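Take a look at the structure set out below.
Heads up, one of the protein chains got dropped from this complex, but the rest are sitting where they should.
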Amino acid sequence: MTGPPAIEGPDETETLAGVESQAERAGGKGPSSPGREPRERARSLWSDAWHDLRRNPVFLIAGLLIAFLVLISVWPGLIASRDPLSCRLGRSLDASSAGHWFGFDTQGCDVYTRVVYGARTSVTVGVCATLGVAVLGSVLGGLAGFFGGVWDAVLSRLTDIFFGIPMILGGLVFLSMTGSRSVWTVVAFIVLLGWPQVARIARGSVITAKQNDYVLAARALGAGNARMMTRHILPNAVAPVIVTATIALGTYISLEATLSFLGVGLQPPTVSWGADISAASQGMQFRNAPHILLYPAAALSLTVLAFIMLGDAVRDALDPKLR
Amino acid sequence: MSLLQVRDLHVEFHTRDGVAQAVNGVDLGVEAGETLAVLGESGSGKSVTAQAIMGILDMPPGRITGGEIVFQDRDLLTLPRQERRQIRGAKMAMIFQDALSALNPVLTVGYQLAEMFRVHQGASRKEARAKAVELMERVRIPAARQRVGDYPHQFSGGMRQRIMIAMALALEPDLIIADEPTTALDVTVQAQVMDLLADLQREFNMGLILITHDLGVVADVADKIAVMYAGRIVETAPVKELYKAPAHPYTKGLLDSIPRLDQKGGQLNVIRGMPPNLQQTPPGCAYNPRCPMARAVCRKDEPPLYEVSALRASACHFWEEMFDAR
Partner (left out) sequence: MGRYVVRRLLQMVPVFIGTTFLIFVMVYAVGDPVNAMFGDRAPDPATAAQLRAEFNLDKPLWQQYGLYMGKIFSGDFGNAFNGQPVTELMATAFPLTIRLALVAVVIEIVIGLVLGVLTGLRRGRPIDSGVLMLTLVVISVPTFVTGTVFQYLLGVRWGLIAPAVSPAAPLGQLLLPGLVLALVSLAYVTRLTRTSIAENSRADYVRTAVAKGLPRRRVTVRHLLRNSLIPVVTFLGTDVGTLMAGALVTERIFNIHGVGFQLWQGIVRQNSPTVVGFVTVLVIVFLLANLLVDLLYAVLDPRIRYV
C-alpha cells in the first residue's frame, strides 16, 4: 500500500462480503441459489415481488375487481338475467325502476344489462390485444436485441415510425376504412400498432441481459444461441415486458372505448361501453337522462382503473430501483 | 468561552429494521483557531455528529434525542429554525467529501458561490459575481475570471474541492466542519488541498473540525484528536501525546495498522472483527469483542470517560495498564 495510512476495518469486510456474494453468483445457480442465511434463501425477484404484492392493498383491490370482471365476462348471466339486445322504444330513457336499476337508454334497452355485458367486450379486447402485443413485441424485439445488426436497425426505424402515430389517430384512419368491425378487427388493429412499444422494451432488456457477466461467461463456456436465449436471457427480459403489458392492458380497454366513442370502433350488436357513451352524448341526450351516460362511464372507468392499478402495483413490485 | 461546545449529544436513526443509536453521548469542544480531528471508521458516528452540529441531519429518519450544541453561547438545538438557518453558511460552514456530487451539477460554480453573498448579504448580482471571482482566486484557481461561468463537471477533482472550500469560506465563518475533505482526491492533490485549508484557517483564525479516517492527515494539521467508536468518544488527547502513547486499545489498534516504510516484510497488524451493529451494541464496552485486552468487566460494565490528564481522557477500564505496558 502506497497511500497514506488509513483505517481499513469496514472496507475490508465490505470487500469480503462482496467477494462472497460474487462467488455465489458464479456458482451459476442464479438468484435462487442458497444464501448464507435461511432468510435470504428463497429471495429471488419473483418471490420478492410476490411477497410485496400480497401486502399491497392496491394490488388486492385491483385483483378482486379484476376477478369479478373476468367472472361476469365469462358468465354475465350470473348477475344479469335479461338480454342486452332486447330493447323496446316505448320505454326509451325511462328512469330506474324495480328490476331495472339503471333505467333505460334511448333505444329502450336495459342499461344495467348492457353495462354487465359490456364487461365481456372490454375484457376480451384488453386481454387478447395485450397477449398479441406481448407475444409479437417480445419475439420481434427479443430477436432484434439478440442478433443486432440489420434486424435491429430495421426494427428501430419501424418503432420510430409507429411511435409518430398516436394509436387513436391510427385507429381512426385504419378502422374507418374497414367496413364491418368485430372485436377481432379491433384486437388485430391494436396488435398491429401496439407491438413496437413492447418490442422496444424487450429489445432493451435483452441487450442489457446479453451484457451481463454471467451471460458472457456462459457464452465463453460454449452455450449455444437457443440455450442462451431460454436459460439466461429470457428470464431477465420477461419482467419489464410483463410490467409494460399489464399497464398497456388498461390503456387498450380505454382505447377500444374511445374508438367506439368516435364511431370507428365496435358496431352493434356488440355491446360496448364506448359506443353506449357515444350514443348518450349524441346531441346531448344525457341532458335529461344522465343515467345513460354515467353508468357505462363509471363501469368503463372502474375497469380501466382496476387494470392500471394492477399494472402499477406489479411495476412497483418488480422494479427494485423504486424501493 | 469556547467557540463550540457539544455536550452529551444523542442521535438515533429510525429505520424499518429498528432504532440505531448513531451518536451516544458525545462531548466535543473547539476553540477559535484550533483544529480538532474526529477520527473513526465509517459508522462510528463521526459524520452524523458533524451533520447534527451543522443542522443538516436528515430528520426523519434521524432524531436528536438529547444533549446540547452550544455555539458562541447559544444552544443551537433550541434556536428557531430561521435563526439556525442564518448561522449555517455564515457563522459555520461545511466542506463535503465528494465535491462532484456536493456541487449542483446544473448551476455554474460562479452562481453557486455568488449565492452565498446574495442570500446572506443581499448583494447585487454583479457584486456577488465579483466576490465569487475573488473567492476563486483566493483558493488559487487559475484563470478564475474565465472559469467563473463553468459547471462543476468541467473542473478537475482538486479544483472542485477548492471551489467547495471557497464556498465554505465565502462569508468568513468562525467554524468550519470538513467531512473527509480529501478522501475523494488523488494522493498528490490531497496534500495541496489540506495545506490550503490549513493556511486559510490560520489566516481567518477559524475553528476547524476535521472528520476523517485518515491518520496521516491528522498528524500534520490537527491540534487535538477525538477518536470515536460505535457512537461514542473513546479517547481524546492532544495529537502528539496520542501518537506517542494511546490510552485506549482501539486507538492503539489504529496506530498499529498503519503500514510503515521502515518495517519491510513484517505482517500488517489489523484490528480483527467488524464494527458493531448500532442497533445492537454489545453490553459493556462496545469494543470488547474486538479488544485484545478484554476481560469479564468489559463485557459487563460500560466504561466512563476516565480523565487521564488535564487534556486527555480515555473510555477504557484499563487505560493505566496501557501506559504501564509500554
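Letters A and B mark the chains in the order given here, with residues in each chain numbered from 1 onward.
The rule is short, and it goes like this: a contact is a pair of C-beta atoms (placed from the backbone, for glycine too) under 8 Å apart; a residue touches a chain by one contact, two chains touch by 3 or more.
Everything numeric in this text was worked out from a predicted model, so none of it was measured.
**Q** Given that one chain is not shown, what are the shown chains it touches?
**A** Even though it is not drawn, that chain still touches A, B.
**Q** Pick out which of B:His153, B:Lys240, B:Arg272 or B:Arg299 touches the chain that's been left out of the picture.
**A** Residue touching the absent chain, from the options given: B:His153.
**Q** Check each of B:Val6, B:Ile69 or B:Met167 against the chain that is not shown and name the one that touches it.
**A** B:Met167
**Q** Please pick, from A:Leu69, A:Met167, A:Val241 or A:Ala317, the residue that touches the omitted chain in the full complex.
**A** Checking each option in A:Leu69, A:Met167, A:Val241 or A:Ala317, the one touching the absent chain turns out to be A:Met167.
**Q** In the complete assembly, which of A:Ser176, A:Asn212 or A:Asn225 touches the absent chain?
**A** A:Ser176
**Q** Of the residues B:Asp27, B:Glu115, B:Glu134 or B:Asp223, I need the one that contacts the missing chain.
**A** Missing-chain contact among the listed residues: B:Glu115.
**Q** Contacts of subunit A with the missing chain: which residues?
**A** 58, 157-158, 160-161, 163-170, 172-174, 176-178, 250, 254, 257-258, 261-264, 274, 277, 280-281, 284, 286-287, 290, 293-294, 297, 300-301, 304-305, 308-309, 312, 322
**Q** Which residue numbers on subunit B touch the omitted chain?
**A** Listed in rising order, the touching residues are 54, 56, 58, 85-90, 93-94, 96, 98, 101-107, 115-116, 119-120, 151, 153, 167.
The definition used in the following text is that only the chains that are shown with their structure count from here on.
**Q** How many angstrom lie between the centres of subunit A and subunit B, each centre taken as the mean Cα position?
**A** 51
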